[in-house]
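Of the protein chains in this complex, one is absent; all others appear in place.
Order of writing sets the labels: A and B. Residues in every chain begin at 1.
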Amino acid sequence: MGIQEQYRSEAAALLSSGEVKLVIGFGAGSTADRRRPLFARTPEEAQKFVLDAACIANLSTYLVAEGLLSDGKKVGVFLKPDGIRSVNILISEAQLKPEQVVILGYAIESGKDVAALEGRNISDFSIGEKIRKLTPPPHVIEAAEKIEAMSAEERFEYWKEEFSKCIKCYACRQVCPMCYCRRCIVDVNQPQWVSTSSHTLGNFEWNLVRAFHLAGRCASCGACDRACPVNIPLRLVNYRMGKEVRSAFDYVAGENSDQKPVLASFKQDDPETFIL
Amino acid sequence: MSDPFEPKIVAFVCTYCTYAGADLAGTSRLKYAPNVRIVRLPCTGRISPMFILKALQKGADSVLVSGCHPGDCHFTSGNYHARRRWTVFRALLSFTGIPEERIRFSWISAAEGAKFAELINEITDDTRKLGPFTQYQELQKVIETQSSY
Partner (left out) sequence: MTRILLRNKLDDCIAAWQKAGFSVLAPVKRHEMSSFGEVRKADEMALDLVLTERTIKDQFFPQTEPLIKYKIGKHQIDSETMTPPEKKRVFFGVRPCDASGLAIDDPLFGWDYKDDYWFGRRENSVIVTIACSQADDFCMCTSVKLSPDSTKGADVMLRPLSDGSGWQVEAMSDRGTALVETISSLLQESSAEAAPVPQVAEKFDVEKVMEWLADKENFESQFWKDIALRCVGCGSCTFLCPTCHCFDIQDEGDTYQGIRRKNWDSCSFALFTMHTSGHNPRNTQSTRWRQRIMHKFNYYQGKFGVNSCTGCGRCTRQCPVDMGITETLQAITNLPR
């Protein structure tokens, strides 16, 4: 039995036993190479699940949808390691109760084969070591290093061009599992910290604020980067922030679910070479 | 002849240490550059990175962020939290091309009036050399003067 069939029947079993009220997985998409999130409430619907190497979205973002888990019932969800990582972060930030999430874990190997991951509860997955060893794709590192090698003026010009494309559609925020705030800082208007206008300055504000709010919290799932309709390389900022918290605080977001959020904790001997 | 460039510096300081330090500089009649505008906050932990961005947008040429020395925070750990935040924020600003030299961080206690005065003079001199922070100011000007097409 392939993993797709196996997980279909597991999802169906979870639903028919009443253990979970809903399973979030993937279904066929609008074209042959697309998969779309699919919500199954009945064992029959679970037969529509698709699981293959095209299932790249991070479905954990739906776990923080308003009201989804407020009834205390359990939800099943298909997650890759980056999704498991974001669930760890959500738990460490007290946004999820571990017992409410049943994980159907899978990994995509060398871009084509799908393997099942052992375990159902978040505590079954010890992904910490693996995550520490993860290296971002070479083209990301290369692009980020290229930017770091520029002069400050050149860097500013680079991001000015990129951010001037932003249309403030907030797709990056909406798809991100870590962007769960019910009222995002850009939606706050008394005072209006971030202008709603999407002129270049306003876009700078927005993109810097989002990058900062994700610093040390990003699961590197790449959802924001893929969602951006104007192709701003958001991955580069995320990568740079992740690198900083790691080198400064030896912190890797989502290693486990009991870590203390990096910017909500401190060590007395944190580095401070830049402080006069 | 246009006026010589006078840098605008905004200092975000905590009330218990650096503000008291600045006050001491004043009562001790220490002379320091009049280019600084001080914004007093309860604690460095209350200094949102948003403040720094806004100051730069609204015309600051440099920003100083300053509070109590580690261990001296009135609220015990506000400055430790702030320190982590600054570390990350600095990296972000630098990565996006906002020159690090324009944003300074310091610990200045209530007894360090002289350190405050010296630092302000130093930042003022350095900023004078750097020139105005035109990058943001230009983006702001675009908004104010041009009808988009």
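Here is the rule we use: contacts are C-beta pairs under 8 Å (C-beta built on N, C-alpha and C of every residue); 3 or more make two chains touch, one makes a residue touch a chain.
None of these values were measured; they are calculated from a predicted model.
Interface note: of A:Thr61, A:Ser220 or A:Asn238, the residue touching the hidden chain in the full complex is A:Thr61. Residue-wise, the contact with the chain that is not shown comes from A:Lys165, picked out of A:Lys21, A:Lys48 or A:Lys165. Remark: the residues of subunit A touching the chain excluded from display are 29-31, 34-39, 57, 61-62, 161-162, 165, 167-171, 173-175, 187, 192, 195-199, 202, 223, 226-227, 229-231, 233. Listed here are the subunit B residues that touch the chain not shown: 143-144, 146-149.
Keep this in mind: only the chains that are shown with their structure count from here on.
If you check the complex, the residues on subunit B that touch subunit A are 49-50, 53-54, 57, 70-71, 77, 80-81, 83-100, 104-107, 119, 135-136, 139-140, 142-143, 148. Here subunit A touches subunit B in the complex through residues 147-148, 150, 152-160, 185, 193, 197, 199-201, 204-205, 208-209, 211-212, 215-216, 237, 240-241, 244-245, 248-249, 262-268, 270-272, 274-276, going by the rule given at the top.
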